[in-house]
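Working notes, structure below.
With one protein chain withheld, the remaining protein chains of the complex are depicted in position.
Chain nomenclature is as follows: A, B and C, assigned in order of appearance, with residue numbering initiated at 1 for each chain independently.
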Amino acid sequence: MLQSNRQDLLKAYTQMRTIREFEERVHTEFAGGTIPGFVHLYAGEEASAVGVCMHLGDKDHIGSTHRGHGHCIAKGCDVKAMMKEIYGRKGGLCGGKGGSMHIADLSKGMMGANGIVGGGPPLVCGAALTAKTLKTGGVAVAFVGDGGSNQGTTLESYNLAKVWNLPVIFVIEDNGYAESTASEWSVGGSQTKRAEAFGMPGTKVDGNDVFAIHEAAQEAIERARAGRGPSLLHVKLSRYFGHFEGDAMTYRADGEVEALRRDHDALKIFRKRVTEAGLLEAGQLNEIDTDIAAFIDEAVAEAEAAPPPTGDDLLTDVYVSY
Amino acid sequence: MLQSNRQDLLKAYTQMRTIREFEERVHTEFAGGTIPGFVHLYAGEEASAVGVCMHLGDKDHIGSTHRGHGHCIAKGCDVKAMMKEIYGRKGGLCGGKGGSMHIADLSKGMMGANGIVGGGPPLVCGAALTAKTLKTGGVAVAFVGDGGSNQGTTLESYNLAKVWNLPVIFVIEDNGYAESTASEWSVGGSQTKRAEAFGMPGTKVDGNDVFAIHEAAQEAIERARAGRGPSLLHVKLSRYFGHFEGDAMTYRADGEVEALRRDHDALKIFRKRVTEAGLLEAGQLNEIDTDIAAFIDEAVAEAEAAPPPTGDDLLTDVYVSY
Amino acid sequence: MAKKSYRQAINEALALEMRRDPTVIVMGEDNAGGMGAPGADDAWGGVLGVTMGLMPEFGRERVLDTPISESAFIGAAVGAAATGLRPVAELMFVDFMGVCFDQIFNQAAKFKYMFGGNAVTPVVIRTMYGAGFRAASQHSQTLYPMFTHIPGLKVVVPSSPYDAKGLMIQAIRDDDPVIFFEHKVMYDIEEEVPDEAYTIPFGEANLTREGEDVTIVAIGRMVQFANEVADTLAKDGINCSVIDPRTTSPLDMDTILESVEETGRLVVVDEASPRCNMATDISAAVAQHAFAALKAPIRMVTPPHTPVPFAPQLEDLYVPNPAQIETAVRAVAGYAR
Partner (left out) sequence: MAKKSYRQAINEALALEMRRDPTVIVMGEDNAGGMGAPGADDAWGGVLGVTMGLMPEFGRERVLDTPISESAFIGAAVGAAATGLRPVAELMFVDFMGVCFDQIFNQAAKFKYMFGGNAVTPVVIRTMYGAGFRAASQHSQTLYPMFTHIPGLKVVVPSSPYDAKGLMIQAIRDDDPVIFFEHKVMYDIEEEVPDEAYTIPFGEANLTREGEDVTIVAIGRMVQFANEVADTLAKDGINCSVIDPRTTSPLDMDTILESVEETGRLVVVDEASPRCNMATDISAAVAQHAFAALKAPIRMVTPPHTPVPFAPQLEDLYVPNPAQIETAVRAVAGYAR
């Protein structure tokens, strides 16, 4: 249980705050015109990445979506190198060649954001197969959006993971929308029933409650590690920004995001809970906030100062040998 | 109810017998070396195609699988032209260009056998969309194997049909094997639960009992025609021959097919039931058998006598205009 | 005649045909947008706004939003086309072909042939392609060579708003499956476009510049670069013909061969990856059919054999540019055996 360990509580908060700060800052900088490309922000969904990844180590893998920054941070990737990557600079996590949509660090078990909706689940089955075959004890987690839950590649992966009895956890991050389309409309049936229909347990979790996610993930991951096969978590949460930066979000209700930020924010809920229960003090959390704000300032400054890749870089990294 | 109408009973038996005779004969001829290519036979599964298609008219569409002869016959395609097609001759249903794996007649609402497992369900959703958009009152049926039920295209189609509220019926013809792989192993969860998990009714039916299939199909089709959306039938049945002609079937149990033919044959079960209930007489059925045997003899003779396509045919039919 | 953008031209073509023919429908992810959502309807009109305004006019029965299930809905468009509708389905980025290609190349493309002529499949698949948007490796590819490779498909790559409108109307009225490539960087380009409906036939190239020294064949966005280069070089006395094939399948080889018969020199500019692409397709056909006329090596201007990089500096180096085209044209113009 997350509550039972002060270190874990601090870690959970630090990570959630890092993601939040990172994303808020990328949002601002993007609006300022310094960041190129399609950028999808994870603000509002922090508890999911953190609650799940806290159970994972370097031998465990995750596969992310186009909305990958949060998963990256939660999986322990270098945050400053991430910022450089999003700016498309040398020293970026992918040398500036991947950008936000392909941010990855295999050495940390982060198999990449993915520009293809549904691209990740098959790959994650592969990482789980490696773990099973080489008996590493590792597990693999596929993060999938509500929209991505309708992609055939995702659904096939449920069955493959079941049939091969792979140590996989599918985490459906249902933020209510796929672009401008409501999940209420696009998802026939239910996520947990789908899991059960393929022969694995499916659990619905409140995505603003990092404690709940942590607990549900623990069960699923322990199950996988014990060789008892895949399972699915249906995490209900919300995104605070547009589908991508630049989206005017006219499809959302008036005041929807404001209300979410006010009443359902995972960081606020965490703070209230741990301070009221006397597990942590507000001052500690404020200090973390300040430190992280400064750290992200630095990350942005360093990214802006980093040089872009050069002509030589265009032709490298296509093959190991050719 | 099938039982309540003598004409329907005769039609059901005639069609099942036609399919059986057709397939047994193709089996023999193939072994003799006169039929080229990959040929997948439907013998043993007749009740499914017939029980479903008896409810359909020309404005209704079906999408078939690689094992398509039975669906073709049940949907009213020209049987002699089918035989010519399987032989690859002029006058074949597709001019000899498609063969067994692509046998089709859109004018009869038969959208084709399909060489791609899972190729049919999306197409069938399209036919249903046409029916819905043009308000033809038509429905569309996707026949899918147990193996095909694991293809992403099939699973996506469940959701699309639900979300668009299409008049589609998915008929999972579970003959226990996909090639040499048991459906018991390859299908995680259950077919009917999968249907329910996507928000549509799923019903399991005994595939050797044409009465049961007829009844279940009626409910699903009426539902679709009434604008109440898709549903799924899980039909348990068996194939008598190999996956394709030439398959030695070593993966099956000793005596498995013999026992099926003896104790679970849809035609025998039908005959017993209708004669015992006094609905039809054995003599009538024998007469049908004799007529059909002669008819299939003719079909084979005509196919063997038909000329092959010629060089000119190679280049036609690629485009309407180019 | 009003100035209209490439985006508007396509939108207008869709609207005109939907008004004319009730069997024309449009579908794709967020093609209207806001489906099931609490806020505005027609919230997106497609990811870059091309289908905006169609749903309010034609209703959700004819402008269908879809789940993210490309195989199912592209396949449904194909199946609908084979049974009586004329669907225009959007494959948002052509890079997504990998999750639904079967329905296009094995089903739509082959029905007519496999069924012995007894099928008509008038489906249009609209899709975005091309680099320059900082959209990285999986949202920037120029994949028309793959579709051109497939017998049974027609492939359209308009290079201007005027052409986009006329080719889209032709695509919708055409009875064969058509893949319609829209360059995402060109949506805001404007030119005079008539209000009424008109068609541009497939397989008829457009000669955008005439000159007797060098033939430049360019496709899609590359046409404007080729035109620029032709204009620059004309000042130096090098006169180029620029040919825009407009459709890569069918391909108007006659116009290309005629031009090479005159100039004897060919440069082909293609934004697609260099192997087995349209540059090789056209160059090889010329080397086979107009060899006697050739006075210089053929030169192909293409990106390198790498994925599309994210960093703007790299992407700008990746995309063929006017300077590279100019170098190639000067090289062949100055070549003497």
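Keep in mind that, in the parts below, a residue touches a chain if its C-beta (ideal position, glycine included) is under 8 Å from a C-beta of that chain, and two chains touch if they have at least 3 such contacts.
The model shown is predicted, which means the values in this text are computed figures rather than measured ones.
J.: Which displayed chains does the hidden chain touch?
T.: If we consider the entire complex, the absent chain touches A, B, C.
J.: Sort through A:G51, A:G68 or A:G92 and give me the one touching the missing partner chain.
T.: Residue touching the chain left out of view: A:G92.
J.: Any idea which of B:G109, B:G126 or B:G148 touches the chain not displayed?
T.: Touches the omitted chain: B:G148.
J.: Which residue from C:W44, C:Y113 or C:F133 sits in contact with the chain not drawn here?
T.: Selected residue, touching the omitted chain: C:Y113.
J.: Among C:A119, C:I150 or C:A164, single out the residue that touches the unshown chain.
T.: Counting the whole complex, the residue in contact with the absent chain is C:I150.
J.: In terms of residues, what is the contact footprint of the unshown chain on subunit A?
T.: 61, 63, 92-98, 102, 104-107, 111-112, 114-116, 119, 121-127, 129-131, 133-134, 152-153, 156-157, 159-160, 163-164, 316-322
J.: Just checking the interface: what residues of subunit C touch the absent partner chain?
T.: Residues of subunit C in contact with the hidden chain: 71, 95-106, 109-110, 113-114, 136-138, 145-146, 148-152, 249, 251, 272-273, 275-281, 283-289, 291-292, 294, 296-300, 304-307, 309-310, 337.
J.: Quickly run down the residues of subunit B that touch the omitted chain.
T.: 36-38, 88-89, 94, 96-99, 101-102, 114-119, 147-148, 150-153, 177-187, 249-254, 256, 308-311, 313-315, 318
Here is the rule we go by: only the chains that are shown with their structure count from here on.
J.: With chains as vertices joined when they touch, what's the shape: line, ring, star, complete or other?
T.: Here the contact pattern is complete, since every chain touches every other one.
J.: Centroid from C-alpha atoms only, then distance subunit B to subunit C, rounded to Å. What do you get?
T.: Taking the average C-alpha coordinate of subunit B and of subunit C, the gap between them is 40 Å.
J.: Could you state the distance in Å from the CA-based centre of subunit A to that of subunit B?
T.: Here subunit A and subunit B have centroids separated by 45 Å.
J.: Two or more other chains touching the same residue: where does that happen in subunit B?
T.: Only 152-153, 156, 159, 163 qualify.
J.: Of all the residues in subunit C, which ones touch at least 2 other chains?
T.: 67, 69, 71-72 - these are the residues of subunit C that touch more than one other chain.
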